[in-house]
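I am attaching a structure below and will ask some questions about it afterwards.
The complex appears here without one of its protein chains, the remainder shown in place.
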Amino acid sequence: MKLAGESWKRFCGLSFAPALRWALAGVLVLLFAASAEAARISDMQDTNVWEQAIRFFSLRDDVVRTALLGSIFLGISCGLLGSFIVVRKLSLFGDTLSHAVLPGVAIGYLVAGEKDPFAIFVGATVAGVLGTVVVNLIKKTTHIKEDSSLGMVLAGFYGIGIVLMNRIQKLPTGTQSGVNKFLFGQAAAVSPTEVWMIAGVAVAAVLMVLLFYRQFLLGSFDIGFARSLGLPAGLFHYLLMMLLAFTVVVSLQAVGAVLVSAMLVIPAASAYLLTDRMHRMLVLASVFGIFSGVLGAFFSFLGNSLPTGPLMVLAASSIFTLSFLFSPKHGLVSRWRKRRRGQKRIENENTLKAIYQVRESYGFAGEGVRVKDLALRMGETTDETRRRLEKLAAVGVCDLKEIEGKSYAFLNPDGWLRACAVVRNHRLWELYLTNQAEYEPDHVHDDAEVIEHILGEETVRHLERLLDYPAEDPHGKLIPSLADLQRSLTKGSSEDKATGYRMPNQ
Amino acid sequence: MQEIPLETHDLTVAYDKRPVLYGVDVQVPEGKLVGIVGPNGAGKSTLIKAIMGIVPITGGWVKVFGESFARGAKRVGYVPQRESVDWDFPVNVMDVVLMGRYGRLGLMGRVSKADREIAEACLDKVGMLPYAKRQISNLSGGQQQRVFLARALAQESDLYLMDEPFVGVDAATEAAIIELLRELKGRGKTILVVHHDLPTAQTYFDMLMLLNMRLVAFGPTEEVFTQELLQKTYGGRLTILSEVANTVMKESK
Partner (left out) sequence: MSIWSELIPEFSFEQVFVEPWTEFLDPFIWIFLMGFFVTAACGFLGTFIVWRRMALVGDAISHSVLPGLVIAFLVSQSRDTLPMFLGAVGAGVLTTGLIEVIHQKSRIKTDAALGIVFTTLFAIGVVLVSLYGENVDLDTDCVLYGELEHVTLEPLSSVFGLFEAPGSVIRMGVVSLLVVGLVILFYRPLVVSSFDPGLARSMGMNPAAMHHALMSLLAIVVVSSFEAVGAVLVIAMLIFPGTTASLLSDRLPVILGITLVIAFLGALLGMHFALWLDISTAGAISTVIFGMFLLAWVFAPRRGLLWQVFR
């Protein structure tokens, strides 16, 4: 436990390469935890987990091969189409579509008289398209808002589907019909024909996205602009919707109607947190989709009777949780660490600023600053101030020395430059607010306290130009100028007298 | 001593951590018709919403008749932007105007005959009495605005906050509204109106509040409506201010 704590500390203090390693470790732990759970499941089945696992991964069984292949292709199409769903904010539309196909499944079964994948495919697609049309019609012809019309089609179609399925199960042939497997999915029940269809849809999705990537991208980002370019944006929209409907329909057997939308949304959302580019998102989402699909199929296989859909969704959610926490750029933990670093920097900069101000009160005479004066300036005890200075010393910009029994702090040239820069930012911003933005002088200090730490060099130049290279702030204090700072930097010495009065030398 | 209907001090508002209004200080005197003027995105509506606490304020304070808004709310009437409500909502014109009385009725109080009469009188004043039984989606833009105004009248408030009441209304309605506002002012009410049309602003209002992310000027129209101040208000956004606002937003994310 202690070890874990220490690694955690190290993890917090280091950059991302180890973060990734840890994320990986996390996945492994998760897998272990999951297999422990699976062990419990298999106890009920009286079979050995490892035997089952080996059976699964050695691909000896036809059933396993089919299920695995199906999950892989399914992951690809769900990831690809899901990415577009997520960036176009159509998540709830996906949910509606996946529920609306249900009556089509039942009618497909009834027409074919058996569980014929092709008839079910056609029936489900027709129902899905009909559902979309009804949503649009309700929206166009009544005052009912989109979210309600989505909900109505979702629940209304689903209700009809349930009624039909109830009836099918009451048929003499119904009990072995397997239609109820369409609700939560059963990867083991996927037939070779169905795998061909899943693969067909995946290939079609990959091809379409490769061929029309730019059109899809533009249509998703700015449909008005796409139209103005003369692109048949509507056509591409329907193409995308058609692919989406196909994906949902072929996913039914493995994932089930109730949770298909999750397989669309969750892998894509995880990818969305990891990258800022659409093409990378598409690839990542597909990879996550494959991973969740295979994992879900695996655990369903271990658990024998467990429905596949929920397990796939849980695998996908685990990936999402990891990327939500540890994504290098958007992750919760990495952002929290970034903020911690920022806060430390701000604290240090405030200390530097206070040192500047104390030296200013000395008229820039002498080299060091008495710790007691600094403590007075900051309104805290000398112990607290000493701790602050030690933090500065730790980053190597400050020395603490005892001279004649009194403590002094000395800034080295880097520290002094940074101190001048913070003071300059603060005073420039105050001046800007009073002169240009017409603020009352008594309003500007608090704002400048925040802004001083985030002004970039570009903005500072802009401000200096705008304020005509000012020498004094609204309260009559000197402003160390950027040019002075840089001159002293190039000369490589802070003792250079040529920096002039505006760059108080050390 | 006269009460101050509205006072703000250093009022600062940020949307999603991005500052949109900086340090606004105003004291609005009683019995004035005040126009809030500024370019798009200057924070005019935000100011009104911040006063009422609809958007959270990040700094400073607001006082209404010397009290916090929650306490003074009973004396404030509000006219939101027309698009901000769902006009398909299943209520008719009379229902909407009666809503103006709800603040006084409390939870259990019955809508009395007197309330109905007040609502009818208010409707009559804006020329909408014949439409009392109409469902609100069957009204033109100008008519909808009149209904909102009637509702505000029914609130019998002392301070009115109106968000763009002249947008999308016909000339006759605009004239009728301004007539009504002047009458209200004559009865000692204070009215703040968000307005986006400069030429009419000069003639409509006693006082102007020039706003562009910060308060540029506030004072009697004849003093404030100058080339120089308007230039300052409309002469481009303060680029650095919004640049820095963006940085603040990014840093805090």
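Each chain gets a letter, A and B, in the order it is written, and its residues are counted from 1.
The rule is simple: a residue touches a chain if its C-beta (ideal position, glycine included) is under 8 Å from a C-beta of that chain, and two chains touch if they have at least 3 such contacts.
Predicted model, so just to flag it, every value in this text is computed and none were measured.
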{"item": "Chains on display which the left-out chain touches in the complete complex", "value": "A, B"}
{"item": "Residue of A:Val86, A:Ala233 or A:Ile355 in touch with the missing chain, whole complex considered", "value": "A:Val86"}
{"item": "Residue of B:Val26, B:Cys122 or B:Leu161 in touch with the missing chain, whole complex considered", "value": "B:Leu161"}
{"item": "Options A:Leu81, A:Leu259 or A:Val369, residue touching the unrepresented chain", "value": "A:Leu259"}
{"item": "For chain A, the residues touching the chain missing from this view", "value": "41, 86, 89-92, 94-95, 99, 110, 113, 138, 141-145, 147-148, 150-152, 154-156, 158-160, 162-163, 166-168, 170-173, 180, 183-184, 258-259, 261-262, 265-266, 269, 272-273, 303, 305-307, 309-311, 313-314, 317, 320, 324, 330, 332, 335"}
{"item": "Residue ranges of chain B at the interface with the undisplayed chain", "value": "49, 52-54, 70, 73-74, 76-78, 80, 84-86, 89-92, 95-96, 99, 102-103, 105, 107, 135, 151, 155, 161"}
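Here is the rule we use: only the chains that are shown with their structure count from here on.
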{"item": "Centroid distance [mean C-alpha coordinates] between chain B and chain A, Å", "value": "39"}
{"item": "Complex interface listing, chain B residues touching chain A", "value": "10, 22-23, 25, 59, 88, 137, 213-216, 232, 238, 240-241, 243-244, 247-248, 251, 253"}
{"item": "Of all residues in chain A, those that touch chain B in their complex", "value": "143, 335, 342, 432, 436-440, 443, 446-447, 450-451, 454-456, 459, 462-463, 466"}
